[in-house]
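The following block contains the structure, expressed as structure tokens.
Excluded from the complex is one protein chain; the other protein chains are retained at their positions.
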Amino acid sequence: MFSVTVRDHVMIAHSFRGAVFGPAQRLHGATYVVDVEFRRPSLDADGIVVDIGRAGDALRQVLGDFNYRNLDDVPEFAGRNTTTEFLAQVVFDRLVAAIRRGDLGPGASQVDEIRVTLHESHVASASFEGKVNA
Amino acid sequence: MFSVTVRDHVMIAHSFRGAVFGPAQRLHGATYVVDVEFRRPSLDADGIVVDIGRAGDALRQVLGDFNYRNLDDVPEFAGRNTTTEFLAQVVFDRLVAAIRRGDLGPGASQVDEIRVTLHESHVASASFEGKVNA
Amino acid sequence: MFSVTVRDHVMIAHSFRGAVFGPAQRLHGATYVVDVEFRRPSLDADGIVVDIGRAGDALRQVLGDFNYRNLDDVPEFAGRNTTTEFLAQVVFDRLVAAIRRGDLGPGASQVDEIRVTLHESHVASASFEGKVNA
Amino acid sequence: MFSVTVRDHVMIAHSFRGAVFGPAQRLHGATYVVDVEFRRPSLDADGIVVDIGRAGDALRQVLGDFNYRNLDDVPEFAGRNTTTEFLAQVVFDRLVAAIRRGDLGPGASQVDEIRVTLHESHVASASFEGKVNA
Amino acid sequence: MFSVTVRDHVMIAHSFRGAVFGPAQRLHGATYVVDVEFRRPSLDADGIVVDIGRAGDALRQVLGDFNYRNLDDVPEFAGRNTTTEFLAQVVFDRLVAAIRRGDLGPGASQVDEIRVTLHESHVASASFEGKVNA
Partner (left out) sequence: MFSVTVRDHVMIAHSFRGAVFGPAQRLHGATYVVDVEFRRPSLDADGIVVDIGRAGDALRQVLGDFNYRNLDDVPEFAGRNTTTEFLAQVVFDRLVAAIRRGDLGPGASQVDEIRVTLHESHVASASFEGKVNA
């Protein structure tokens, strides 16, 4: 299995609901350093997993929808805790949609799996991984 | 598959037996920077894999049993080489026991797999991963 | 010159005023991974720059005042942009006060300089450094 | 599953053919920081996955064949784009051959899988992983 | 003293002349992960050292002149070894020129010192620092 990983980041505000979150129930924020790994079993004719430039652009666009925002005000997330693991799946879902739209080029249709990891600090991170064609 | 990873560290002394270890047969020591990844296929009602505060506390407690110790003097490890990979499994086993005791909260019972990685330097690490209910 | 550096982190929300900040004028947030370097020209009788345990505790207490907070609501910061460089100085000032109160032990009075660095992402950081007795 | 990971690096020049590579079609270069993870389901009698000294030596030897070279001049790579993902497989193949030759010691024959990751910058990497006995 | 640091990278080919360089006399290459620290004694009215967006753009433009190039073919560097330390000074000089041209905004004229660090691997880096108005 081959993979390519690209990194970018996003800075957001949010709050959580539920006693398990303790002080994180207050409005606070986070920088998420985001790693996205694209996997496929074989390389294309150019010898790549995915056009890394397009992959980076797609990630930047996905993160751009949330960058410098208070996620508590994003209608799509109403009633949900925008935890790190939840956001990892959101990024995953949007990258899958980008691949299907052809934003990463025709070769990206061979990407089999994606793993999205959000590092919220030097001591904590969360990830979501899944099949592109599930 | 979702996952959450927490990091802590431990500082120990030990020595190894066996020609393969060369100068590491002498009494020496190590800082292990420890990453523990908890995995489960779906999030709980709060939108999390595990209570990250409790997970960090559990890891700290597991490492606390060894921190600032000479592992050659730990009865449990008598006759064993406390290699990085061996210790990764020790941490794994103790975290599984902590989950079963409920130390990480009731939701942690849904954790399916754990991966423990010990970084012994900037150029070497070892890990153990396994099913929680094996 | 000797130095000791400890690391911790804090997660906050805030917004900026001024066209130079572009989209960061919106309410957003950040994780700051904070490094504090304590410097002095000679070691104490124990062979240390500062009690690293107390130094870490003092840093945790300083950051605790802001952790999981919206800095726009902190009266002390009213009318100020809580930029990364501004916050580096805030942490510096409070650590100097902690040293003067004796929170880091009597030996810490020999600390000559402190450098505080806040990493806001994998590609950006800011710092403030100064004399303790200025 | 246990694993051990070792790190080294290599500095090469090369160029790519294909419009997808944009400016990277020009002769340029890269530092690859290379992580190799060796995996096996159980430890040997010494309590290790592989002799980490020999593993590091084997990696150094594999990378030595390319270090400080222009990969465009390496006959073996003629007509191929020496992309990061392609090179990850090259390192994998050569380490598998080294294991079969016994370079990593007799115990290394129990290594089941290898994952090779090449970090080309702080924001991009590629990897290849596979079974040793495929 | 306040500072702000931004990071970017560049991928180049080159060769060195001189026995001291050993195998690096051959055509090879490097990824340089570049950190630029801008220092000034006080913050501007917005509470910043420099417009971090403009600083990043200026760095990207400076590195863009070399990115995906063989430095042996750059006329400006004829007869010079483009070592990591030499390139650190080149980046420094061009950023000083950018500040003087006003590319980083009028406030950047208060930047007193710049430190440029090029990381060539996980185990080696070089830097140049100097006064902006020397």
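The first chain written gets the first letter, and so on, giving A, B, C, D and E; residue counts start at 1 in each chain.
As a working rule, a residue touches a chain if its C-beta (ideal position, glycine included) is under 8 Å from a C-beta of that chain, and two chains touch if they have at least 3 such contacts.
What you see is a predicted model; the values in this text were computed from it and never measured.
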Task = Spell out the interface residues on chain C facing the chain that's missing from view.
result = 1-8, 43, 46-49, 51-53, 56, 105
Note = Touching the unshown chain, chain B contributes residues 7, 9, 11-14, 23-24, 26-33, 67-70, 120-123
Request  = Extract the touching residues of chain E with respect to the undisplayed chain.
outcome  = 16, 18, 20-22, 80-86, 88-89, 122-130
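Everything below uses one rule, namely that only the chains that are shown with their structure count from here on.
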Remark   = A correct list of chains touching both chain B and chain E reads D
Remark   = Equivalent interface to B-D (more than half of contact pairs same by residue no.) among D-E, A-C or A-D is A-D
Task = Go ahead and align chain C to its copy chain D using Cα positions, then give the rotation in degrees, nearest 5.
result = 180
Request  = Could you give the separation in Å between the centres of chain D and chain E, each centre being the mean of its C-alpha atoms?
outcome  = 30
Query = Multi-chain contacts in chain E: which residues touch at least two other chains?
reply = 7, 122-123
